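Note that one protein chain of the assembly has been removed; the remaining protein chains are unaltered in position.
A and B are the chain letters, set down in written order, and residue numbers restart from 1 in every chain.
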Amino acid sequence: MIKKLLATFLTASLILGVCGCANSSGQEQSGGNTSSTDTVVEADPSEPVTLRMAWWGSQTRHDITVAAIELYEEQNPNVTIEYEFYDFDSYFTKLKTLVASDQVWDIFQLGGNFPEYIDKIYYMNEFIDNGTIDVSDIPESYLKITQDTAGNQIGLSNGLNTYGIAYDVDMFKEAGVPLPTDNWTWDDYKNAALKISEATGHYGSSGLASSEFIAGCSTFIGQQGKVGEYSFFNLDLTGMGFDDAQMLTPYIQMRADLINAGASPDAGAEMEITNIENDFLVTGEAALTWVAVNQFPTIYDICKEEGRNLALATIPRVSANGPAGSVIQSSQMLCVSQDSAYKAEAAKFIAWFQTSVECNQILNGERGIPVADSVRAALEENLTEGQQIMYDYVTLVGTFETPEKVNVLSPDGQDEVVDNYRNYIQQVVSGDITAAEAAEKTYADAEELFK
Amino acid sequence: MKTKKLALKTVYHILVIAFGFVMIYPVLWMISGSFKDNSEILRGSLSLIPSEWKFSNYPTGWKGFSKISFARFFFNSFFITALSTFGTVISSSLVAYSLSRVKFRGRRLWFTCMLATMMLPGQVIMIPSFLIWYRLGLANSYVPLIFPYFCGQAFFIYQMMQFMSGIPKELDEAATIDGCSKYTIYSHIILPLLKPAIVTTVIIQFYWKWDDYMGPLLYLSKPASYTVSLAIKMFADAASTTDYGAMFAMSTLSLLPVFLIFLFFNKYLVEGIGTSGLKG
Partner (left out) sequence: MKTEVIKAKARKIFYSNEMVGYVFAFPFIFGFICFSLIPIITSLRYAFTDFSMGNKTIEFVGGANFKQLLGDEIFLKSLGITLKYVFISVPLKLVFALLVAFVLTRKTRMQVLYRSLYYVPSLVGGSIAVALVWKQLFARKGLFNSVLANMGLGTINWFGDQKLALYPLILMSVWQFGSSMIIFAAGLKEISPTYYEAARIDGANTFQSFVNITLPCLSPIILYNLVMQTIQAFMSFTQAFVITAGGPDNGTMMYALYVYNQAFKYNHMGYACAMSWFMLIVMCIITLVIFKTSRSWVFTESGD
């Protein structure tokens, strides 16, 4: 399986590298590191160390992460970890305030938007080189997915991940709709959603709003033309990756049509979804939803308990034999903070978190497929059904033809673009503007980021 | 005639009670929700009596999240609220005394400043205040949530001044003749007479502070330091398929201290508000 994925990763890593430098244009590239090599304190093993750590996620993630932290504290009695956890939006709101005051948590979680915080990240190379941490268990290719081109280790990946569509098999059958195939199209998707909502009275397609932009809208662009011809933002995050705003129109129109037909939740209903675990798919009120596949095993188990049967399908394509647009990426990573007084201790924890079999038996791949060989091997021995589906799915996506270079990162300020984009869709729904206008506006907002 | 009067009286009471019931219905609904099963709440059941009493919502909710129980959050809230209410009462009464009873140079200016503060939208100063506390390295502490209350709150200074204007000046004069200084007049005459206004301040400041969400949201980041209001929001956001029963249970508990304070001091509430100075 690993081999199959490897090709994807090498390319993905190149891109991560590209972004690492692109973002620091304007500031000195060294922002990440030079200033503080001398400030690293090598802690005496008996000296009490307090590390602050934070992440975002659902209740399941909070519980297992806390359990893992407690295990670490038990094994390292001198270390106390003060943890904080948030939902996605609050996490980044909080992080921004901490960035301002140079008080970023010692250990913090970042995803594709890390370029915005590059100044706050302390590269981990030093710890790898001087043997503070041992990452020999993580294959080179997986280390690379969280490195920049200069080879700086930005963090260690929490796991491999990609987007997919989780769906309720029985609801599809009940409505007499054919199950999704590996290369189903947006038209198939739309028809399925419409038919299911008509036949069952439930939503055809639900969707946690925060993942829809990346999993849907931005993928939609990558699926057009030849493989790798377009992307939403260009590869070095200095501008747009496509020229014609109208390329967005069919997608926006489809979203609005589904909402208008009652086949997708409107703004009021969407508001009730606060995280994947209360998505309408999970509550039994929708037939499908977007997921980052690391979330799949959790919701699979929840639904299984209620006697429902979930499966994973690929993100629909623009045309059945066109590009898939999906890529495997690092779900998130843990980074050491530039503000930390105990950088080495923070790095040690991160390495333990990613490579300890014991720890990962608690974490159980909730953040994605683990990157360390021994951990993956240990977990693969007793996968739950949901995890098996996720592993198979990631393998499948790994076989898709992917562009030579992809970019899974988001530029500084994307939050506002996404918020506006969601509002434009609502305006299309209420008939205030047309889908074409919404596309133009979204494009203009995104372009504005680079001015 | 008498029966008509009685009938009118009855109608009056029925109407007042009926409307009052509608007013507090949402609160009652929340309290009853704390004894209901999650599914019953989600169905939007109108009934105030749970179809099945579920007391376990309370222990479930009390556990809080990630090993921090609500005991901790309640303690935090009490700590912040008690200190800042205490601070408000002391400082506001001092300031109100000086502005209403002592003729010193600059009094008009400071009075105007006080009125201006009362009308100042919090948003204008929210960001810079936040940054100032950060520079001082105190942003992740209770200090920004408590210390400013020891500097007087314009609203309460104003209320107390209104009330003081109803305390006869002759008392001060008599005391001065007896050889009392302004300091003793404050502590021995004004402060004891101010009791109703102080009670009003305690009630209002207590629940404002207890309910405060924005302050803790900005200044507190470690879950162990959260106040009840922040914890409840967190509870609602993070919980898997939000457990409304447990959430309502904790919400109900969170309102309990406010209710108790109110019931305890209730009869002073109207007495403590001076309006005479508003006229003219």
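As a convention for this text, a residue touches a chain if its C-beta (ideal position, glycine included) is under 8 Å from a C-beta of that chain, and two chains touch if they have at least 3 such contacts.
Note that this is a predicted model, so its numbers are computed, not measured.
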| item | value |
| --- | --- |
| Contact set of the excluded chain (shown chains only) | A, B |
| Absent-chain contact - pick from A:E47, A:E272, A:D392 or A:E447 | A:E272 |
| Contact with the hidden chain (one of A:T80, A:T93 or A:S319) | A:T93 |
| Touch list for chain A against the chain that is not drawn | 89, 92-93, 96-97, 99-101, 119-120, 266-269, 271-272, 413, 415-416, 420, 423, 426-427, 430 |
| Contacts of chain B with the absent chain, listed as residue ranges | 12-13, 16-17, 20, 23-24, 26-27, 29-30, 33, 41-46, 91, 94-95, 97-99, 102-107, 110, 113-114, 117-129, 131-132, 148, 150-152, 157, 181-183, 186, 204, 207-208, 210-214, 218, 229-230, 232-233, 236, 244, 247-248, 250-252, 254-255, 258-259, 262-263, 266-267, 269-271, 273-276, 278-280 |
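Here is the rule we go by: only the chains that are shown with their structure count from here on.
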| item | value |
| --- | --- |
| Averaged-CA centre spacing for the pair chain B and chain A, given as whole angstrom | 42 |
| Footprint of chain A on chain B - complex, ascending | 65-67, 130-131, 134-135, 139-140, 218, 221-224, 236-242 |
| For the chain A and chain B complex, residues of the former touching the latter | 52, 58-60, 62-63, 66, 82-85, 87, 90, 94, 97-98, 100-101, 103, 274-275, 277-278, 282-283, 302 |
